[in-house]
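What you see is the complex with one protein chain gone and the rest in place.
Presenting subunit A:
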Amino acid sequence: MDEDVLTTLKLLIIGESGVGKSSLLLRFTDDTFDPEQSATIGVDFKVKTLAIEGNKAKLAIWDTAGQERFRTLTPSYYRGAQGVILVYDVTRRDSFTKLENWLNELETYTTRNDIVKMLVGNKIDKDDREVDRNEGLKFARKHSMLFIEASAKTKDGVQCAFEELVEKILQTPGLWESDNQGQKVQLGHQEQGRGRACGGYCSIP
């Protein structure tokens, strides 16, 4: 099965503690929801193969702990990620206002600057919403991210979020190919005076 996999992508899930990062991941990978999902310690890891337009991509998804104290530990795992899902809880404004910090963290620790970012507002099944959809949209636009609202509990938007992200990564040239065909720099001067043509004063060898 691994043979027809086009590429392996590394994805990250980050955000404040308790916004439902692990639940989103569990919904995506196992299609289940566990109300008693325990708090992640350090980083956790899941794999899923996803087919996008006939191309299979293997996703290695790193789920991180949101607690302040773990932030000295988790960013080391940001290296080499091609995509990141930034999660906030629509019922908790503070999880939204802290997003800037997370973006800074990403900026500092990711190794590539063309990483694809997706903002996910989670827990839309709850009634006590504090963050309006438009606010999320505005934030995402400001930071050139993908945006979707989702609920790990009701499945809404979860599959879609991951698919969109992967699709976007596959569309970004140079982000996922193992062999980047960098354009070759050519200095016009280099070719001069070589080759079959007689250069210069014709009869001078």
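As a working rule, contacts are C-beta pairs under 8 Å (C-beta built on N, C-alpha and C of every residue); 3 or more make two chains touch, one makes a residue touch a chain; residues count from 1.
Methods note: contacts and distances are computed from a predicted model.
A.B. asks: Since a chain is absent, check the UniProt entry for it and pick the matching name: "Proteasome subunit alpha type", "Ubiquinone biosynthesis monooxygenase COQ6, mitochondrial", "Rab3 GTPase-activating protein catalytic subunit" or "Metaxin-1".
C.D. replies: When "Proteasome subunit alpha type", "Ubiquinone biosynthesis monooxygenase COQ6, mitochondrial", "Rab3 GTPase-activating protein catalytic subunit" or "Metaxin-1" are compared with UniProt, the left-out chain turns out to be "Rab3 GTPase-activating protein catalytic subunit".
A.B. asks: Touching the absent chain in the whole complex: find that residue among A:T7, A:Q67 or A:T172.
C.D. replies: For the chain that is not drawn, the touching residue is A:Q67.
A.B. asks: Could I get the residues of subunit A that touch the absent chain, sorted low to high?
C.D. replies: Contacting residues on subunit A, toward the hidden partner: 16-18, 29, 35-47, 60, 67-70, 72-73, 76-77, 79, 109, 111-112, 174, 178-180, 182-185, 187-190, 192-193, 196-205.
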